[in-house]
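After the structure tokens below, expect a handful of questions from me.
The other protein chains are all here in position, but one chain of the complex has been omitted.
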Amino acid sequence: MASITTTARRSALTRNRLPRYAIWAAVVVGLVLGAALSTLVGFNPFGWGVFAAIVFTAVYVAWSGVVEGSRKAKDKLATCLVVGAFLVALLPLISVIWTVLVEGTKGLATPGFLTTSMNGVSGIQDNESASDGTKVLGGIYHSLLGTLLITLWATIISVPIGLLTSVYLVEYGNGNRLSRGITFFVDVMTGIPSIVAGLFAAALFATIFGPGTKTGFVAAVALSVLMIPVVVRSSEEMLRIVPNELREASYALGVRKWRTILKVVIPTAISGIASGVTLAIARVIGETAPILVTAGFATKINTNVFADWMSSLPTFIYTQILNPTSPSNPDPSLQRAWGAALVLIICVMILNLVARLVARFFAPKTGR
Amino acid sequence: MSKRIDVKDLNVYYGNFLAVEGVNINIAARSVTAFIGPSGCGKSTFLRTLNRMHEVLPGARVEGEVLLDGDDLYGSGVDPVAVRTHVGMVFQRPNPFPTMSIRDNVLAGVKLNGKRISKSDAEGLVESSLRGANLWNEVKDRLDKPGSGLSGGQQQRLCIARAIAVKPDVILMDEPCSALDPISTLAIEDLIEELKANYTVVIVTHNMQQAARVSDKTAFFNIAGTGKPGKLIEYAATTEIFNNPKVKATEDYVSGRFG
Partner (left out) sequence: MTRTAGEMTPATSKGPDVTTTQTKTPEQAEGPRPLSAREGAGGDKIFSGAALAAGAIILVVLFAVAVFLIAQALPALVAPQDQIAGGKGFWAYILPLVIGTVIAAVIALVIATPISIGVALFISHYAPREIAQILGYVIDLLAAIPSVVFGAWGISFLAPALVPGYNWLSSTLGWIPIFAGPPSATGKTIMTASVVLAVMIIPIITSISREIFLQTPKLHEEAALALGATRWEMVKMAVFPFARPGVISAVMLGLGRALGETMAVALVLSSGPLLASLIKSGNQTIAAEIALNFPEASGLSLSTLIAAGLVLFVITLVVNVVARWVISRHKEFSGAN
């Protein structure tokens, strides 16, 4: 090994190692040289950071290679790359959250944002608020309501089908041809692009009720196509980890299979199932494309999922950005869109949090 | 409510594989019978045919007769679920229902079947079953705590309480002490001795000392080789099996020369 150049005085276990200050020295060199290099191409903080990171890695790895040998140098390079990847990934993700928070609070803080719809809000009002600085009118009440109703119906459709299917796969299928077929097609369903799910629901209802049938229920059907495989997968996983001993214990007491499933197997797995369902809801609540092609977009409050177009938070964001209410003054629309985005993200985060809490607190107790 | 078991020419299959062949055995009421034998000899498989639990596995079937006081468990029109209320079972690893309290675990056989039971009857049943399993004094103050919070030996006695709450005629035990420490094992063995007064007890065990300690009669099962069916080699009073076996294979096994 290259690094064994020790003198007789040192023990066989000691090797040449970088001094402790090495990493800080490399940081300083990186920052200084990075600043110099970035000035050459026109200074900005982003360029400085990039150059500093490159210089730091080069200096640190090369130094290690000289003192510690190539194996240690490779290890340090890998560490630098891994940490670097993490920082690179963090930047855009923080930027997304930051943008939504900063832009969204403006919209959300506007009085009436959560309690009014876009009914009657047109380019005229937006132009006025842009030129006179008056408060931006219009809100997301109709979209919030639409999102809740559509997601609720999607859940009502998906959960029984998904849960019963997973029960079939785990308790009755026994790996027969039908259950293998279902497993395969559930996998296929997982890969269906969301817009194709929307097209399916649109095509289905167009064939039955005539072209242009767009209602909240069609959207719920489209979301169900996306939600069912998620529910099946997570429930199946949860049912499979219920120990077989519990089923046998129940059978040995003379309990029928369906009662065993309903009263022993499902209660044992219920926290995992509930958590999986919550995550599935979180996944579909932000879907835009399928709702766009199935429920259209409305500006009025519509509480009937079986008739007329319906708005939802994601489609509201989409249309407000792409087709601002006032094309000449898009700022009020953007403000509403960001406000809606913030509300949507809060919904998703709450659902994720709830899923975790459910999984943790409703798990079978072992309390000793 | 104890009943005798008579098995006539029983073959057990998994699919096309013959697992146990030609078993004839008569088990008296109010006795403890131990099944011993090397791993894979079919003694657990045979035990599970005595309350039709083997049918839980796909492809398992039997030929022959198992008579419970003269009624064939495999006769036409017999419901396997009803059979299991007559022949209870305790498993290798204690398996109380984790979602239920100690009380609900004891009442599981009643409640899971959706039977109505008055509160006072339920309390009586819980107490009598737990007393029957020598567990009452240890858990009477925490009946509403989860059953999975008990120690392994207590859990196993809870499972026995759960089994006797259904009021079976026969209790099958599949290596009930193999997951327990010696003290808990002793408690279960004492309990088996007491259960004998009211139930027919059949126990599968790997522990020959245990068989010698608890059983009145012992059945030795053996297997000729891998892929061959298991067979009942010798069935006699326990003292005879351990002191004066008639078959060479039994002698080899109980004396520790093989298995």
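Letters A and B name the chains as they come in the text, with residue numbers starting at 1 for each one.
Everything that follows uses one rule, which is that a contact is a pair of C-beta atoms (placed from the backbone, for glycine too) under 8 Å apart; a residue touches a chain by one contact, two chains touch by 3 or more.
Quick caveat, the model's predicted, so the values are computed rather than measured.
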Open item on the list: One chain isn't displayed here. Which of the visible ones does it touch?
Closed with: A, B
Open item on the list: Among A:Ser179, A:Thr213 or A:Asn329, which one touches the chain that has been omitted from the display?
Closed with: A:Ser179
- [ ] Touching the absent chain in the whole complex: find that residue among B:Arg93, B:Lys145 or B:Lys167.
- [x] B:Lys167
- [ ] Using the definition of touch stated at the top, determine which of A:Ser38, A:Thr57 or A:Thr165 touches the missing chain.
- [x] A:Thr165
Task: Listed residues A:Arg71, A:Lys135 or A:Arg360, member touching the removed chain - done: A:Arg71
- [ ] Can you list, in ascending order, the chain A residues touching the missing chain?
- [x] 71-72, 74-75, 77-79, 81-86, 88-89, 92-93, 95-96, 99-100, 103, 160-165, 167-169, 171-173, 178-179, 181-182, 185-196, 199-200, 203-204, 206-207, 211-212, 225, 228, 232, 254, 256-259, 261-262, 279, 282-283, 285-289, 292-293, 296-297, 314, 317-318, 321-322, 334, 337-338, 341, 344-345, 348-349, 351-352, 356
TODO: Could you please point out the chain B residues that touch the chain left off the display?
DONE: 1-3, 29, 68-69, 71, 73, 75, 77-79, 81-83, 85-86, 109-110, 113-115, 117, 121, 124-125, 127-129, 131-132, 134, 136, 164, 166-167, 194-195, 197-198
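Quick note on the criterion: only the chains that are shown with their structure count from here on.
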Task: Between chain B and chain A, distance of the C-alpha-averaged centres to the nearest whole Å - done: 51
Open item on the list: Touching residues of chain A toward chain B in the complex: what are they?
Closed with: 174, 243, 245-256, 259-260, 263-264, 267-268, 364-368
TODO: Quick one: which bits of chain B touch chain A in the complex? Just the residue numbers, please.
DONE: 51, 53, 56, 58, 81-85, 88-89, 91, 93, 95-99, 108-109, 111-114, 145-146, 148-149, 159, 162-163, 166
